[in-house]
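Of the protein chains in this complex, one is absent; all others appear in place.
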Amino acid sequence: MSLRLDGVGLVYSNGYRAVNGVSISIGAGERVAIIGPSGAGKSTLLRLIATAQRPATGAIEVLGAAPWILGRGALRKLRSRIGMVHQAPPIPPRQRVVTAVLAGRVGQWPMWKGLASLAYPVDVAGAQSVLARMEITDKLFERCDRLSGGQLQRVGVARVLYQQPDLMLADEPVSAVDPALSDRVISELNREAVARRITLVASLHAVDLALHWFPRIIGLRAGEVEFDLPPVRVTDAMLRELYASEATVPTQGDQPLAVEAAGIRRKPMCS
Amino acid sequence: MRPMHWAVIAALASAVWASFAYLSLDLGHLLTTEAQALMWNYVVSFFPPDLSGEYLVQIGQGTLETIAISAVGTALAAVFGMLLALPASGRYGTVARAVARLVLNFLRSIPELVWAALMVIAAGLGPFAGTLALAWHTTGVIGRLFAETLENAPAEPVQALQLSGCRPSLAFLYGTMPNVLPQFVAYSLYRWEINIRMAAILGVVGAGGLGQMLYFSLSLFHQQQAMTVILAMLVLVVLVDTASAWLRRAMTGG
Partner (left out) sequence: MSAAAAVWGPRDPSALPRAALTVLIIALLWPGFRLAEFDLAVLFDPRNRDTVGKFIGTFFPLATSADFLQLLLKSTLETLAIATAGMVIAMLVGCPLALFVTRSLSISRIGPGRGYILGRVLRLPARFALMLFRSIPEIVWALLFVRAVGLGPAAGLLAIGVAYGGMLGKVYSEILESGDVRPTTALLETGSGRFVAFFYGMWPAALPELVSYTVYRWECAVRASVIMGFVGAGGLGQQMELSMRMLNGGEVSTILLIFLLLVVLADTLSALLRKLTA
């Protein structure tokens, strides 16, 4: 068992109930997409799994350990096995792409290696190979503030690929990437998970992407699990119900960066 | 004009009157022909400046010493300022923050020249005292600014790194440093520029450099040599101004 949440809840200090009594278990090597309207608690749920946030109620178990009873060193070790793709890549603007990617493994390196890499990047070849999978090899020595939003988000994904975690989390990893590349990025994440038989949990805005790539879909609404099914059993009615608060069920076509001219825009699924 | 203005003007006028009265200077004395003749002789005694090769070599050495004092003092201050900025930015809790800020404020509030006078007692006459003096004061100035920069740096990169198991120290180097380093470098260079000017005069209390040469030559009534030192100071200041203006243009232009 890679991940188990048991009645997990979190209430923010302003009284907002972000996650409410969520119980799910995810086995090793499973690939799960979390969908739901904005404000449903997708990001909070991922942050709880990533051990960024301590749950107020319930129990959580990640990679066979209860993170919040671990000592500092053990927690750090556990965290180095969890890789998180953030929605807004948390990379200092002036950092170079190669350093930003190598930073993925700094948590696993001994101190001296982390320091040495600041003087000269210790694994240029490794960084280059993950960037190749994201199709941005040419930006290897570029500064991150010279990249577009989509390129930067792919650097964020490349960092996590380079980290080689045992549990891969992704919080809307393609929100700034155009549809053609979104597909590529999500497929790379899935390929990595399959190849290394690791668990992948991703929250996605575009429902079509989720249904296409993930064998298990969790619908989240108002902090509670609405459904937890394989994609074939997710019906249009369920989706309409899930996104009742929004005008339509979001798909890739809704994304602001959609490139229509490229002719790869997908047909909205539920219209 | 509002009555308030008149009140302020009246207060200022009486403050000025009181100042002159308190000093009870005989400024009229300075205007007598006798005093003016003495003054004129004093001024004339500075000319022509001593431009003999031997003295110019000494001036060159003094200038180099001045630049060395400022460079080493600023470099030390950049290192110490960074070290003190870490606790002062609140990384190690509020107590450490308050203590570090107190130390920085103390270092900064005491002017360079007072530090120099104190350091001459601690380290003896010479450039080392000047270097330490500049280092102390500049540490306070730089440290405070560094601390503010650190506090304003975005927290997300560090949090993300720690979430992937990074040690806090490495998370700082990978997540915060790239954000703040350019500002650190730019501000340290700017302080260096100020410190070159300061190093030129610190010597008047015995802390080395051109200032000490000026002090010696005036004490020995070698006015012509003093004039040379003053000219060297002026040239140094003009050169530093020109260089920094050029650098600034080159950096913002490129």
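The first chain written gets the first letter, and so on, giving A and B; residue counts start at 1 in each chain.
In the analysis below, a residue touches a chain if its C-beta (ideal position, glycine included) is under 8 Å from a C-beta of that chain, and two chains touch if they have at least 3 such contacts.
Computed from a predicted model, the values in this text were never measured in an experiment.
For the options A:124, A:180 or A:238, the residue in contact with the chain missing from this view is A:124. In the complete complex, the residue from B:37, B:56 or B:234 that touches the missing chain is B:234.
Screening B:37, B:57, B:122 or B:245 against the full complex identifies B:122 as the residue touching the chain left out.
For chain B, the residues touching the chain absent from view are 4-5, 8, 15-16, 18-20, 22-23, 25, 27, 30, 39, 42, 64-65, 67-69, 71-73, 75, 109-111, 113-114, 117-118, 121-124, 126-128, 130-131, 197, 200-201, 204-205, 208, 214-215, 218, 230, 233-234, 237-238. If you put the missing chain back, the residues of chain A touching it would be 96, 98, 120-121, 123-128, 140-141.
Keep this in mind: only the chains that are shown with their structure count from here on.
With centres taken as mean Cα positions, chain B sits 51 Å from chain A. On the side of chain B, the complex with chain A involves touching residues 154, 156-157, 159-167, 169-171, 173-179, 181-182. Across the complex, chain B is touched by residues 50-52, 76-84, 86, 88, 90-95, 99, 103-104, 106-108, 111, 114-115, 118, 163, 165 of chain A.
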